[in-house]
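Note that this complex is displayed minus one protein chain, with the remaining chains in position.
For clarity, chains are labelled A and B in written order, and residue numbers in each chain start from 1.
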Amino acid sequence: MTTITPDLAHSGGVPVSAGDNYLTHGRGIASWIFTLDHKRIGVMYLVSVLSAFFLGGIFAMVIRTQLINPNGAIFTDQAHFRYYNEMFTLHGAVMIFLVLIPGIPGALGNFVLPIMLGAKDVAFPRLNLGSYYLYVSGALLAILAIVVGGVETGWTFYTPYSVTTDVDKLGLGKHAVEFMVFGVFLLGFSSIFTGMNFIVTMHKLRPPGMTWFRMPLFLWAIYATSIIQVLATPVLGITLLLLIAERTLKVGIFNPAYGGDPVLFQHFFWFYSHPAVYIMILPAMGIMSEVIATFSRKHIFGYKFIALSSIAIAIIGFLVWGHHMFPNGQSTMLATIFSFLTMAVAIPSAIKVWNWLATMYRGSIDLKTPMCYAMGFLFLFAIGGLTGVFLGTLSVDVHLHDTYFVVAHFHYVMFGGTMMGFLAGIHYWWPKITGKMYNETLGRIGCVLVFIGFNLTFFPQFIMGSHGMPRRYATYLPEFYPYHIMSSMGAYIQLIGFLLTAAYLVHSLFKGPKAPRNPWGSATLEWVCQTPPPHDNFKTPPAVGDPYDMSMLVWDERTGGYVRDPNRQPQVEH
Amino acid sequence: MTAVTTSLSQILADGGATFWLPRNASNLAGNVDIAFNLLLYICTFFFMVIVGAMTFFIIKYRRKTANDETPLITHNTPLEILWTGIPLVLVVVFFFIGFNGYMDYDTPASNAYVIGVEGRQWNFAFNYPNGGTSSELYVPINTPVKLSMESKDVLHAFYVPVFRVQRNLIPGRTTELWFIATKHSPLPNPKTNDPGGFPVFCTQYCGDGHSKMTTRIHVLDMPEFEAKLRELANPFKEKDPAGKEHWVPYAKVGQKFATSNGCFSCHSTDGSKGTGPTWKDLYKSEVEFDACNVPGYTLKKTDSDEKWDAYLRESIIDPPAKVVHGFTPQMQSFASVFAGDPGSQKDEKLRALITYIKSVGSDYKAPEENPELYDASKTKVHPESVAGQEEAKKLHPPESGETGTTQPAPETGK
Partner (left out) sequence: MTTVAQESHEPHEHGNEEHLAHHWDTPKQQFDAGKLGIWLFLTTEILLFSGLFCAYSVYRANHPEVFEYAHLYLNKWLGAVNTIVLIFSSLTMAWGVRAAQLGQKKLLVTLLGITLACGGVFMCVKFVEYKDKWSHGTLWAGEYHPHVLPGGVTKADVFGPGGAAAATPTLPNAPATQKAFDGPIFEGSTVARAPAGPAGLSAAWVEKESAREEHLSVRDTERPWTGPVPKNTQIFFSIYFLMTGLHGLHVLAGMAVIGWIMLRASRGEFGPKYFNPVDFVGLYWHVVDIVWIFLFPLLYLIH
């Protein structure tokens, strides 16, 4: 097959045809509702996920405001603690099922994956749209659950509490838990179909010349994520169906009153929910590989190891679920095995961090906003990952289980990891998605505010956790007061940071300068196509080179972006 | 600001506490603290390496021109082996330390003194081998103690931060938690409302009252512990400041039982609405029912004492039989605590509790609240009890002695 020169005659930045891109191809709301274009679906996901993030954030602000006072600042007597319990349940459920799990794959993966691959679309476009509508249906059911009565079981739905609570309520209120659980079930299928789609796309739609080891690492990350989505989510599905059957029909599988076993629910639940956290973090790590390499203008270090460590994390991640249950009634032998395997899963993540640092070594580092978020990721994910080792150590976990130490740990990895990665990715691909540039200074300020606020919110939680402060408490003993007040102040600082970020991003849509084709100088294929991309991405499959060889890209002052210099040769390994 | 400094000084005054951990008060805490501190130092070191490298690189290798050239470095095998191998060795070390401590935690001493724990929404009840119960846990110092725990409804957990141990309470199953308490707990101070003891928390979310499902653990010297046990075994007796024992009015004893069985987590005494109806002015009021096992049943101000007593009794033994309007049938049966034959201790406890309920907020004046009647010389004995039989023979007032029920003396194993 001869090398087809990609559409680089226009690498000077001048668009091919005046302004026909995926945003303008087809007008009217129907063209969005029934779209089969992965880019539009990605944008719809992005808007939905960010809205869900703000909703989850409101719940978080209520939680932190309540905890300003040891006896409760908003809900002061036990009759009202139920509303606090709803707050932490909904904060968890919304953030995990509506933001973190679908977020990067749905919003960024959908948009970027086919273009980065050099394909015209994903393998099953209609299934893709179906995934999005399942997401919306699941979200609507969750909202319905909130409206009819609220759910206060905790996002983990442990039995028998989740089976017996509210069953005596009047009207639809007694079905709130079923609505929420079925909503999550639909969200699970949204996740499964997205995973299926991405796996088949990467197997069948790679252009000529793109072998597996020439794919960008973001795609490897998405591939590993998709494997987990396909294999783990069905187990959540059956667990949720069983929970609904328990509540409505009283099948008794998890309810000791009928001969069932409540610990069995925990095994089923965590068999999915532990791999789920790798669904959340792997795509963010993929973004890290892209952003750090690009903004160090240096080839990624240890490509194969990063790619294979994603797969290793996916596989080992299936074998550690019991570490959520060390004091919960499983046998000693099981607990021991799970602890050992938990230690094993820490190693591939550590390897990635070393590889990213080695990429920065002797690079040419430009601290643009995506890179600021990436540095924030390194800092925060390091803390989150290292504190995970505390929790994987059996005797220490017996002390720290269900305390604020755990809350701090998972926020450091989920927020400090996934959300920072998500924000890095949004800022990185914003020009490609919207065709606009945002204000760089405000971007950095927003990042710093969120970073400082986040640390102030969650670092004190480690300390109060190791001192014994339990989680899911609406009130607390006065000795924990200093930590809680710092934590709540941090939450307000984060809020300001997020509002600022939202403001300048929205502003850029209307008033931002036009984005060049390749503002950051990355060598991956999505920067080759027009900004914003045309409806069918590429007219002909682009040429495939080393996705991390940026040496051929030079700065073009006229367009404010990078272009390929035909006189330069690819870097060769010595 | 004063609140912050007061609480900070409280933490520091908590003798033996460090920045990260509360004081260490059990045999199992040592391993946890060593492991925790080792993890802390090593993880802090690695964190500083990562952040240090990152910061250093950002400064030293900052971009100079847009077209900077960078070297092509894609691997370095010795370095990669090093940075995979060292963390691997470290995590395996951590695993073994944790495993070691966990085996100790999971293997109770064979001669441990067993105390039963019942968790229900939302309180803990501790049952001692001599029949006594309390809502705060008393344990002897330097003695292996094993808690045999069960939940009566949903999942709960029992967590003592200063001991560094916790375990879930599972309905339908018995779980065990053991420890040797190695430090005395602070004494209670009624003047400052300080409950004394070390904090105990429920750490498994269990509903509205989860944050309130806390108690204290008191670590006592063996003689004090044994005295406490005797006191708990017969809650009907109390020592006054002069050291003289006397009978406690039923209303007061009843309040004790209400506390130890967690009644107040759902029933208020000040009129506020909780999960269950308030007890304030309940007795001889008008009660409406949503669900009732007897069709046409009503309960009014004018109904007889017997009818009220029977209703209160049934509402404790078989709560779903009659559900008050505006409430849901969430209450568990307390038959295991209060159902006993006429004349048994359980039945007397129930009678005391009912007396207390009747007395809350109303102008019910129980005859047993008459202090004159509490003079030991005027106290009568149940004619059916053994002591009563002897009494009938001897015509002497009872000794301020033990209860007749014999229980094994608490073990003081090593």
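We take it that a residue touches a chain if its C-beta (ideal position, glycine included) is under 8 Å from a C-beta of that chain, and two chains touch if they have at least 3 such contacts.
Since the structure is predicted, the reported quantities are computational estimates derived from the model, not experimental observations.
Chemist: Which of these touches the unseen chain: B:L72, B:L88, B:C292 or B:I317?
Modeler: Only one of B:L72, B:L88, B:C292 or B:I317 touches the chain omitted from view, namely B:I317.
Chemist: I need the residue numbers on chain A that touch the omitted chain, in ascending order.
Modeler: Its contact residues with the unshown chain are 4-5, 7, 9, 119-125, 127, 192, 195-197, 199-200, 203-205, 230-235, 237-239, 241-242, 245, 249-253, 255, 258-261, 264, 268, 536, 539-540.
Chemist: Suppose we count only contacts with the excluded chain; which residues of chain B make the list?
Modeler: 234, 236, 247, 250, 293, 305-306, 309-310, 313-314, 317-318, 321, 333, 335-336, 339-348, 350-352, 354-355, 358, 366-368, 370, 373, 379-382, 384-388, 391, 398, 402-405
Definition applied: only the chains that are shown with their structure count from here on.
Chemist: Can you give the whole-Å distance between the Cα centres of chain A and chain B?
Modeler: 40
Chemist: Would you tell me which residues of chain B are touching chain A in their complex?
Modeler: 3-4, 6-8, 10-11, 14, 17, 19-22, 28, 31-32, 35-36, 39, 43, 46-47, 50-51, 53-54, 57-58, 61-64, 66-76, 79-80, 83-84, 87-88, 91-92, 94-95, 97-106, 153-155, 157, 159, 161-162, 164-168, 170-173, 175, 199, 201-212, 214, 265, 272-275, 328-330
Chemist: Quick check on the complex: what are the chain A residues that touch chain B?
Modeler: Where chain A meets chain B, its residues are 77-79, 81-82, 85, 152-154, 158-161, 164-165, 168-169, 256-257, 261-263, 296-303, 305, 326-329, 332, 335-336, 339-340, 343-344, 346-347, 350-351, 353-354, 357-358, 360-367, 375, 378-379, 382-383, 386-387, 389-390, 392-399, 401-403, 463, 466-468, 470-482, 485, 521, 549, 551, 554-555, 562, 571-574.
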